[in-house]
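To start, the structure itself, in structure tokens.
One chain of protein is taken out of this complex; the other chains stay put.
Each chain gets a letter, A and B, in the order it is written, and its residues are counted from 1.
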Amino acid sequence: MSNKLTMALLASCALGLLGGAAMAQDFDYGKFDGYTLKVKLIGGTQYEKLYTRIPEWEAMTGAKVDIVSSKAHFDLDREIKQDIASGSISWCVGSNHTSFAPQYGDLYVDLKQHIAQAELDKYVPGTLASAMVDGRLVQLPRVTDVSNIYYNKALYADPAKQAAYKAKYGKDLVPPETFDDFKNQIIFFADPPNLYGTAFAGKDEGMSGRFMELLRANGGDIFDENWKPIFNSDAGVAAVQWFKDIYDAKAVPAGTVNYGWDEIGAAMAAGQLAIDLDWPGWASYFSDPASSKVAANLGFAVSPVGTSGHRGGWSGSHSFSVTEQCDNIPAAVSFAVFMTNDESEMMEATAGNLPTRSKTFSDVVQWFKDNNKPALAEMFPIWQQSLAEARTPPLIPQWIEVSNVIWPKVQAAIVGQEEIKAALDEAAAQATTIMQDAGLLK
Amino acid sequence: MKFLRSPRATPYLLLLPAIVVILAVVLVPLLVSFWTSFTGYTLTKPATLFQFVGLRNYQRLLGNADFWWAFARTIMFITIALNLELVLGLGLALLINKITWGQRTLRTIMMFPMMFSPILVGFQFKYLFNDAVGLVNNALFDLGLIHEPIAWLVEAGLANFSIIFAEMWMSTSVFAILLLAGLMALPKEPIEAARVDGCNAWQVFRHITLPFLMPFIYIALTIRSLDVARAYDMVKIMTNGGPAQRTELLWTLMTRVGYQNSQMGMANAMGYISIIVSIAFTVFYYRKLTSARAFMGGAQ
Partner (left out) sequence: MSASLTMEKPWQRWLIRFGVFVAMVILVVPGAWVVLTAFRPNIEILARPAVWIPHQLTLRNFQGIFGLLTTQPGLPVVQYFINSLVISVTSTVVALAIGMMGGYAFARYRFRGKGALFLGFMLSRTVPGVALSLPLFIVWARIGLIDTELGLIIVYLAINVPFTIWLTDGFFRQIPVDLSEAAQIDGCTRWQAFWRVEFPLARAGLASAAIFAFLTSWNEFALASQLSRTTASKTLPVGLLDFTAQFNVDWAGMSALAVLIIIPALVLTFVVQKQLIAGLTFGGVKG
């Protein structure tokens, strides 16, 4: 620690910028001349914009960054697991995600040991809390995902539709506040094959997550406090029934059970969906006329509540982690902090992502107003509300595995191949075995 | 040392590089995975590599309905795909053999799908068969043949049809080119003699062409059964076994269990069972080939 302090002093003297008071507050990025930091980062245009800041960090610290890998998360996950299996962790910083992090055991350091509390206080408290695994802060959150509603305002503003909806359901046609309204509207708007009420991620963690969200909104949960799987409860059956109802009504594309995020986003951008319960990351894409037909009519709303009166608030954060085996942990920590500092978060937020630092929320709304993007300025306060009820999937290493027994069975129930209750019972039995093998459930 | 210099050693020496390569790339990894199939090996916990669990993985598989469905589906997939590819490839070869002009171009076009990496074929057919914006549904709509989208990759029968179709598109050419080679080597005399004797086209095909082609057919089947697992890349992209495991094959199940669930021990147990399936197919066709060769009076 004293070493670090000397470095801090040296750096601040050299720069001659920092006053004594600021020193306690501002993070010191250090000097690592001649050092090459190896990093594995999530790829894709949406994530890579932030990496344009890397040269800035290089200039500031004198280190070089070598991006040894850049791919989509499931591929990165597989690669990291291979590295663990073969004992070849030769890199320092890796992109991470709250849903993946618990799997990696002690691969990553506890950042609380390396970053001053004053710095950590700048992050949104709830977001930071969900970045912990077993009390260890294994990752620094970079952007947060909470599901929220995008809708096509043109459809909601159509007087004929308003009248018809009112006549049928006795309510005004406004973005749904409950999942029941949501279902009614999905079915009401559907006019296949050119317009569907919505589409949902019907496979992989997308399906499990949506199911979990609705399950929790209905007052249920995946596990009880003893890690016993209880998602085959009445709330679980009702959740699957919800998906089955809109599927049977043909209000969603039949292929939706095979869709991933890309297909749903593409359909929304093509104007094929009335409502889309989706991630914040899409906002800039949907609001850009060059890529989206709904750009001019894009509306935002918080996600609906279930029968319990609460939101499911499925959320997670993309993040950066530092490996235990890193040969220069201070440099790696410096990099991780830099990539999530105020300027970086501002960059993420101006691209439409939900930032992880408290300050950025107010800053970015002003920025959008100044830069004449009223739609996005309107979005942030709405979505900040949903952060209040945001909940991650269970932060245990077995989540992905449990998810992999849930979604095929939920799919089977939705397409009518199995009875809902029977399908969930079966998945719960498999999940029980997994939890017993893991020693979490006695 | 003495043995190495003797003439008896020559064939072994000639084969040595081939044996070394196969040992390094196939056998050693295979032994590693064989060991792990008896452990509770979890990818993210290297120490579990030595956690011996005996036959637990295999026992669990025996009682796992999902696994056996995938197992049965894989056998169906291989059988249907290989046989249809054979019939269509034969038809294609017979047709092309009749055309006298532009042979080189025609054959290149015939081999066009062989230039496509299986993963590319996967993306290609995923988009062709997409229910909302796919080429197939768009065409059917605009021709007025359908009024609501066909969920190609969802409905059980259609989804399996779609992946088999993609597999056939990718691989029928291999059969066609091998059988075309056979047709071109076909001796003319017996056919002409048969024609003179008044045999019709069908009789000529049935009694002369087909028996001559049999070894080629078995060669093609053997080769294809060897690398039919290439279809994994394609299926992974198109459906990844879904929805509701309707298109789940051993390969997709295995990868999910091994990499996403990190249960490598269990995945390798599945791997061993799938290897046995592949071996059974190959040995079956190889034996047919040997007997067909013997019929032609060639081999030992």
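In this section, a contact is a pair of C-beta atoms (placed from the backbone, for glycine too) under 8 Å apart; a residue touches a chain by one contact, two chains touch by 3 or more.
Here the structure is a predicted model, which is why all the values come from computation and not from measurement.
A.B. asks: In the whole complex, not just what's shown, which of B:4, B:55, B:72 or B:95 touches the removed chain?
C.D. replies: Within the whole complex, the residue contacting the unshown chain is B:95.
A.B. asks: With the missing chain put back, one of B:30, B:53 or B:84 would touch it. Which one?
C.D. replies: B:30
A.B. asks: Touching the absent chain in the whole complex: find that residue among A:165, A:211 or A:282.
C.D. replies: Answer from the full complex: A:282 touches the omitted chain.
A.B. asks: Name, in rising order, the residues on chain A that touch the hidden chain in the full complex.
C.D. replies: Residues touching the hidden chain, for chain A, are 42-48, 68-69, 71-73, 75, 79, 82, 85-88, 193-194, 261-262, 265-266, 270, 272, 279, 281-282, 291.
A.B. asks: Identify the residues of chain B touching the omitted chain, counting contacts across the whole complex.
C.D. replies: Contacting residues on chain B, toward the hidden partner: 8, 10-12, 14-15, 17-19, 21-22, 24-30, 32-33, 36, 43, 91-92, 95-100, 104-120, 123-125, 127-128, 130, 132-135, 138-139, 141-142, 169, 172-173, 177-178, 180-182, 184-185, 188, 191-192, 195, 215-216, 219, 222-223, 225-227, 229-230, 232-233, 251, 254-255, 258-259, 264, 268, 271-272, 274-275, 278-279, 281-283, 286, 293, 296, 298-300.
Criterion: only the chains that are shown with their structure count from here on.
A.B. asks: Centre to centre, by mean C-alpha position, how many angstrom separate chain A and chain B?
C.D. replies: About 39 Å, centre to centre.
A.B. asks: Considering only the defined contacts, which chain B positions touch chain A in the complex?
C.D. replies: 40, 43-46, 66, 130-133, 137, 141, 148-149, 151-156, 239-240, 242-246, 256, 259-264
A.B. asks: Give every residue of chain A touching chain B within the complex, in rising order.
C.D. replies: So the residues of chain A in touch with chain B come to 74, 77-78, 81-82, 84-85, 87, 103-105, 107, 192-193, 196, 202-204, 250, 253-255, 257-258, 263, 266-267, 270, 272, 397, 400-401, 404, 408-409, 411-412, 414-415, 417-418, 437.
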